[in-house]
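Here the complex is missing a single protein chain, while all its other protein chains stay put.
Here is subunit A:
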Amino acid sequence: MFCEKAVELIRELHRMSDGQLPAFNEDGLRQVLQEMEALYEQNQSDVNEAKTDGRSDLIPSIKLRHCCLLRNQRCITAYLYDRLLRIRALRWEYGSVLPANVRFQLSAEELQWFGRYKKSLSCFMRSLGGAEAGGEGLDITQDMKPPKSLYIQVRCLEDHGELEIDDGTVILLKKNSQHFLPRWKCEQLIRQGVLEHVVS
């Protein structure tokens, strides 16, 4: 059946619907491109035959192959675009340095795209808060939800060792200890799952 492999790619992304990124499926993509090439070749030869020999009964099959080609194209572009959207979300999730296991899932071109996205985001952030030279910029990746207070109560879910806060003091993060810390210090660790925000 034509277009099966393309739908397979889409299904793979659909399975990981919570924004996780599966590994870049080079093989699958190559197979789809091969299928498209084969269809295109067949179509070319049929079109030539139809033109020269006047065989109008080949026209439906040409139409079918053309539809398949369009479908494959649509599937592949959807696959690539969805991956790019997920990679963009990674920048907001993990910050500018991706952990190694995530970076493994990206293809070389996707990594390039990620680098360029990072650059344009940081350019934008720098331009905020005073346009002319000397603007400090605003880190818009902090505080994704409007914060209710400067300090939050967090609970440590695992032994993480020491954490240094802005005034130089060091806090020992041991399992099941609770701390009352500045919000901006804890956000990263909360996202990583080391700390848990306690709402009481």
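By our rule, contacts are C-beta pairs under 8 Å (C-beta built on N, C-alpha and C of every residue); 3 or more make two chains touch, one makes a residue touch a chain; residues count from 1.
FYI, contacts and distances are computed from a predicted model.
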For the complex's missing chain, which UniProt name, "POTRA domain-containing protein", "Scarecrow-like protein 32", "CDC45 cell division cycle 45 homolog (S. cerevisiae)" or "Metaxin"?
"CDC45 cell division cycle 45 homolog (S. cerevisiae)"
Determine which one of A:Arg30, A:Lys174 or A:Arg191 touches the chain that has been left out.
A:Lys174
What residue numbers in subunit A mark contact with the hidden partner chain?
149-151, 153, 155, 169-172, 174-182, 199-200
